[in-house]
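Here's the structure we're looking at; comments come further down.
Apart from one protein chain that is not included, each protein chain of the complex appears where it belongs.
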Amino acid sequence: MLEAQDLARYFDVSRPALQRLLAREPRRTLRAVDGVSFAIPKGQTLSLVGESGCGKSTVARLVVGLYPPSDGAVVFDGQPLSVARADPAQRQRMQMIFQDPYASLNPRWRVRDIIAEPIRAFKLVEGKEAILARVGELLTQVGLAPADGEKFPHEFSGGQRQRISIARALSSNPEFLVCDEPTSALDVSVQAQILNLMKELQSRLGLTFLFISHNLSVVRQVSDRVGVMYLGRIVEQAPAETLFTAPRHPYTRALMEAIPDLEMTGRARTPVGGEVPSPINPPSGCAFHPRCPLANARCKAERPVALAAGESLVACHAVEEGRG
Amino acid sequence: MRGFFDSDLWWSFTRSRITMASAVVAFICIAGSALAPLLAPHDPFDLASLQLMDAFKPPVWTAEGDATYPLGTDDQGRDVLSAIMYGARVSLMVGFSATIFATLLGVMVGLLAGYLGGTTDAVLMRVADIQLTFPSILVALLVDGIVRAALPREVHDQIALFVVIFAIGISEWPKFARTVRGSTLVERNKEYVLAARVIGLGKLPIMLRHVLPNVLGPVLVIGTLNLALAILAEATLSFLGVGVPPTQPSLGTLIRIGNDFLFSGEWWITIFPGISLIVMVLSVNLLGDWLRDALNPKLR
Partner (left out) sequence: MTAPLLEVRNLRVEFPTRRGTLTALHDVSLTIQPGEVLGMVGESGAGKSMTGAAIIGLIEPPGRIAGGQVLLGGRRIDNLPYDQMRHVRGRQIGAIFQDPLTTLNPLYTVGRQLVETITTHLPLNPAQARARAIEWLELVGIPAASQRIDSYPHEFSGGMRQRVVIALALCAEPRLIIADEPTTALDVSIQAQVIALLKRLAREKGTAMLLVTHDMGVIAETADRVAVMYAGRIIEIGPVRQIVKHPRHPYTEGLMASIPPLDRRVERLAAIEGSMPRLSAIPPGCAYNPRCPKVFGRCLTERPELLDAGTTQAACWLHADG
C-alpha cells in the first residue's frame, strides 16, 4: 500500500543570513529524518515508536505530503506520492488523525461542517441533505449522535473530539490513515475507547495504518509491525510479536526497560543513562553509542546499516557481531 | 441573537458601568450625527437661512442667549449645535472609512505574509516596518501634499474627502498587518490547518475559511481603538487646514475656525466642537479598552 524508500528530510535551522555572517557561522541543518525505509502492506498497521525529536512525526508528515522529502521517495499504491497527491481521486484515499484534539478542529466551525469538509472538497456526495445524512452516518460510526453535528468543538470532551477527528478522516472513504499520536493527549480510560474504535474500524473497513506513538504499550496493542526510531533513523524493525518478545537493538531494550512496572514485581530497573543528543549535531558512527552499554570503537566510527537478524532488521554492530 | 445575549461578551458588558455609559454616549454621537439632517434644529449649509444679525449669539443659558440657538452661533450666524452635528457626521464618516480601509489592507497583508512566509513575508513586513517609522500624521500630510501638488484645485476639492480617508488609512494599516501576521503564524501550524492541507485544499481557501475567522478577534479590538485615533487624525489634519474641504466642515474644521474667536470672547464657537470631539473619542476608546479586556482570556 505504502512504501518509504530511504526517506530523508532536513530542516535549515541556521540563524538569519545577517547574523550568521556576523558570527561567521556555517549553515546548520537538522536531519530530522535521515534515510528511513519501510513498507506497509494493505490492511496492516506499521507503528513507529521513539522519544521526542526522533523524527517520527516528520515521517508522518512526509508520508501524506505535508513536507516534500529532501531525499528518497514515498510510493503510494504503486505510484510516486507527488503524482498521487496531484490527483483528487488518489488523494482522498489517504487521511490523517492528529495528536491534539483541541487544535485539530477549527474552533469556529460546527462539527457537521468540519466532517463535511472533505466530502465537499472531493465532491463525494452532492446536495445539502445528502451531505448531512452522510455526516450523521459518520458520527454514528464513531459513537456519537447525528444531532452532535450542530454543536461546536468546545462543547465536547477530549475523547469525543478525537472521535470527531476520526469521523472527518473517514469521510473521504480513505484506505490509508496516518495516525500521529492519536491517544497521547487523552486520559487512559478514554485512550482505550479510541484504540478499540480504531481497531474496530480497521477490521470493518480494511484500513491501512501508519501509527506514530511514543508509548510502547499502546503500540503493542495496535501494530502488526513496529519500527523503533532514534535520531532520524529506524534502528530496529520487526513484526510486533518478535520485537516485544525478543528485542535485539540495545536502544529498544533500554526503552522497554524504562517503562514503569505495573505488575509490581519489585524488579530493580537500570534506566539507560544520558539523554537524546541534538539532531543538529548527532554523534559520529552509531548515534546511540554514547548511551549504549555495548558500544566499542567501531560503533563510534562507523554507522551501522540495517541487517536482517532473524525476522528483524537491526542496525547495530554489536548484534551483527553477536555481542548483543 | 439569543446566542449573543448569552455570551461571555455580553455578560462582561453588563458588568461594567463605564462601558455601558460609553456605549450610550457613542450611540448618541453616532445617531445624532447620522441623523443630523432630521434632528438638527438648523441647516448650517443653507446660506439663505443664515442671518448675519444672529452672529456671535452666546449659548442659551447666558444673559444674551437665544432659545433658537442652544449652543450659540458663529461669526456668520450659524447654529453651533447644528454645525457640530453635521461636522461630527463628516468626522465619523472619515474615521470609519479610514479604519475600514486600514483594516482591509492590513488584514490582507498580514494574512498573506503570515501564511505564505518566506520572501513574501520579508518584503511585506519590511514595508510595514518602514511605514511604522514615520509618525502617522506625517504620512497623512505627505499623501495630502502629493495629491495637492499633482491635481488641479477643483479636482482636489472634489476628491479631498477620499484623499483624507486614504491618507489616514494608509498610515494605520501596519498595526493590523503585524497583529494578523502574528496570529496567522500561530494558526497556520495548528492541526486543523494541516488537516485541510492533507485533503489538498488550496492556500487561498485555507487562508479565508480556516485562518481568517480565527485571527479576527484582536482585529476587532485594534479596529475600535483605531477608530478613535482616526477621528483624532482627521481633526488634526482639518485643524491644520489640510483635511476635508471647507465646504464640508468636520469637527476639526469647526475648532480651527472657532479658534480665531477664542481670545475675543466668543469661546463657545470652538469649545463646544472641542468637547464633542473629546467625548466622542473617549467613548469609542473606552469601548475599545473593554473589548480588549473582554476578549483576553487571561484578564477575565
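The first chain written gets the first letter, and so on, giving A and B; residue counts start at 1 in each chain.
FYI, a residue touches a chain if its C-beta (ideal position, glycine included) is under 8 Å from a C-beta of that chain, and two chains touch if they have at least 3 such contacts.
Note that the structure is predicted; figures quoted are calculated from it, not measured.
Partner chains of the missing chain, restricted to those shown and counted over the full complex, are A.
Here the missing chain is touched by one residue of A:L255, A:C292 or A:C316, and it is A:L255. The hidden chain makes contact, of the residues A:Q92, A:Q141, A:Q191 or A:T208, with A:Q191. Residue A:S157 is the one among A:Q19, A:S157, A:N173 or A:S284 that touches the chain missing from this view.
Among B:D8, B:D46 or B:E64, only B:D8 touches the chain left out of the display. Residues touching the missing chain, restricted to subunit A, are 51-52, 157-160, 187-193, 195-196, 199, 214-218, 220-221, 240-241, 244, 254-262, 264, 269, 271-273, 275-276 (touch as defined at the top).
The criterion applied here is as follows: only the chains that are shown with their structure count from here on.
Separating the CA-averaged centres of subunit A and subunit B is a span of 51 Å. Of all residues in subunit B, only 190-192, 194-201, 210, 213-214 touch subunit A in the complex they form.
Those residues of subunit A whose C-beta lies close enough to touch subunit B in the complex are 61, 64-66, 85, 88, 91-92, 94-96, 98-100, 103-108, 117-118, 121-122, 165, 168, 172.
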